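Take this structure first; my questions come after.
Note that one protein chain of the assembly has been removed; the remaining protein chains are unaltered in position.
Presenting subunit A:
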Amino acid sequence: MSSVALRKAEPAAGTTRGPARPRRIALVPTLTLLLGAVYCLLPVAWVVIASTKSGSELFSTFTFWPGTGFADNVADLSAYRDGVYWQWMGNSALYAGLGALLSTCVSAVSGYALAVYRFRGRESLFNVLLAGVLMPPVILAIPQYLLLAKADLTDSYLSVLLPQILSPYGVYLARIYAAAAVPSDVVEAGRMDGAGEWRIFSRVALPMMVPGLVTVFLFQFVAIWNNFLLPYIMLSDDEKFPITLGLYTLLEQGANTPALYTLVITGAFLAVFPLVALFLVIQRFWSLDLLSGAVKS
């Protein structure tokens, strides 16, 4: 994530530095960080290696020795119930992509309003929002289900999308970011020049908020991609399942059928790729805040 920023900060070769001093490595922090990295990466490595093993190799060969069945695993996974896995992948992309986009829009508008306008009850509204941030979304799933059941919307794409559009955390982030990145001078200047409020927001403030909104988008995307309970409660048709739920059905097949471990592992492995790709593509927007900003003080 920091690679882009680092490269920018690097001075051009041979400009300032004198002869390189031997650098001392702080042993304890380095070791601690290395340990942390191993702790985080080991399970990932396990998934990567386990996904290459065929069913008979999975438990009988050495854990970190790659197997020979990756192509077969992917083929089996694609053949499972006529390729329903890719349908799950598509569903997840839809829920997470569209959901995060809509959520970012809502967060941008509300965060901006909370940061820029002064109105009665603003702070109490914001405090309620903060309480919402502390509330784990899990405990809302069942009330949301009961609500949507009243509207006859359960077991539909909307039932998973709608509850995820309003994200207190997203609004909170957007407000903090708007307060920091959009100076009131700029808004005032816009008003002086006769721009309407919408125009000020969309043409002036929004571009300034982009790095913050990218963060909101990513957070929401990952949250929805990994969400389990909400779609679990809402959906009953497995063609509408996101990937988390689909893999769960592969695992819980009933007592008399063995869990499809190889398929689940391969499925989990493939499901990581969209997230990695997304981060790689979007991280460049994060460095924008170094360049943007209209008022220098």
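In the analysis below, a residue touches a chain if its C-beta (ideal position, glycine included) is under 8 Å from a C-beta of that chain, and two chains touch if they have at least 3 such contacts; residues count from 1.
The criterion applied here is as follows: contacts and distances are computed from a predicted model.
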Refer to UniProt and select, among "Aspartyl/glutamyl-tRNA(Asn/Gln) amidotransferase subunit B", "NADP-reducing hydrogenase subunit HndA", "Extracellular solute-binding protein" or "NADH-quinone oxidoreductase subunit H", the name of the complex member that is left out. "Extracellular solute-binding protein"
Among A:Val38, A:Leu146 or A:Ala180, exactly one should touch the missing chain; which is it? A:Leu146
Which of A:Val133, A:Leu251 or A:Val272 sits in contact with the chain that's absent? A:Leu251
Residues of subunit A in contact with the chain that isn't shown? 55-56, 58-60, 81, 142, 145-146, 149-150, 154-155, 232-233, 236-238, 245, 248-249, 251-258, 261
